[in-house]
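One protein chain omitted, others in place.
Going by the order they are written in, the chains are A and B; count residues from 1 in each one.
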Amino acid sequence: MEIVEVLPIVAPILVIQIILMIVGLIAWTKTDETNGPKWMWLLIILFFSVIGPILFFIIGRRQQ
Amino acid sequence: MAMIKVDHLTKTFEGKNAVNNLSFELSPGKCVALLGPNGAGKTTTLRMLSGLLKPSSGTVSFEGMKEDGDIREHIGYLPQYPVFHNWMSGKEFLVYVGQLANLTKPQAIEQAEKYLDRVGIADAKNRRIGKYSGGMKQRLGIAQAMIHSPQLLMLDEPVSSLDPIGRRDVLNLMEELKAQTTILFSTHILSDAEEVSDDLLLMHQGEMVESGSIESLREKHQTTKIHLTFRENVDTYLNKLREIPSISEGYIERNEVQLLVADIDQARIDILAKASSEQWPLIKFEVSRVSLEELFMKVVNQ
Partner (left out) sequence: MMQWKTIFKKEMLEYWRNFKWVWVPLVFILIAIMDPISTYYLPKILDAVGGLPDGAVFEMPEITPVAALMMSLSELSMFGVLVIVLMSMGLIAGERKSGVAELVLVKPVGYFTYISSKWGATLLLVWTSLIIGLLTSWYYVNLLYGDISFGALIQVIFFYGLWLTLVISITTFFNTLFKTPGIVGFLSIATIIVMSIFNQIFSHKITWFPNNLSSHIGDMLDSGSTSGELWGTALVTIIIIVALLFASLLAFRGKEMAN
């Protein structure tokens, strides 16, 4: 299986992952109050790709 | 002519009457304080007037409102702890609730700008509400309550959470708004009530204990107090004073003789005559009125 062969398929997924992480980080800096320690969420966003940012969006922020 | 008429209003929470058989009327153009200690049922009353709570029994009627009319069109309400959408700016929020109160967007923007200025937070109008201080939120709260120029403005403990400066500002603001709308506000602090309101509704344990204008209440519970200070032998003079028939009660407080009298003119003549004939070493003679604070305490402790 050649890398070149897989790239067109995998690239969009990678792009989505990266966008999610970046948006997650932006949201993280803008959030005043998080559920649980704020630095912990930074680690979650950075190290759990896809799931990390999504978790942060859904349960990480305290909304009003 | 009553603007709002509250008739036998009762609210029961889990078998307990938070508000019991409350009846009163508000006339237009007045500033009325709903005064009472914590737990008197003030917030519950305001929430029923604003439609947020449904009365267990009794009615609230607004002058000129149709049977099926929406009372919320005529009132502005500020809860004790207002919560906003923290992600919005102050101006955005005002325009939002203004439109909810049936203003068109241009009208809402105009009103928002006007009240941002009026309550003194125009500088912060584009900042996120999440960054506002408690005092600023309270002002924004008053602005959102006034946005649709309601006939009745209801404020729940508008100054109790503020520091002295913020409190001063909000009281001044209320003083200004009085010219524009009828105000009903709750407080547990008598001096706040005395300061801005024309009328008092005194509540205790869900019931109305007293109501009327501040002046009429003062008069009704009128007792006059005479304070006397002597150079020496306070006790002997107290005993002599007690013999005077126009004095109903006498005691010593902080080394000062305090006398409660019904007829101040008669009492003054009697006391001064005796003092001069017996050559009392009198240093101070002062007449004061029993304050509403004492009335408030008396009513509450009954």
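The rule we apply is simple: a residue touches a chain if its C-beta (ideal position, glycine included) is under 8 Å from a C-beta of that chain, and two chains touch if they have at least 3 such contacts.
The structure presented is a predicted model; accordingly, all values stated were derived computationally and were not measured.
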Fill in the blank from the handout: Of B:101, B:121 or B:217, the residue that touches the missing chain is B:101
Completion exercise
Touching the unshown chain, chain B contributes residues 47, 50-54, 70, 72-73, 75, 77, 79, 81-85, 87-88, 92, 96-97, 99-102, 104, 141, 144, 148
Problem - Residues belonging to chain A that touch the chain removed from view - result: 1, 6, 9, 12-13, 16, 19-20, 23-24, 26-27, 50, 53-54, 57-59, 61, 63-64
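Everything below uses one rule, namely that only the chains that are shown with their structure count from here on.
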Problem - Between chain B and chain A, distance of the C-alpha-averaged centres to the nearest whole Å - result: 52
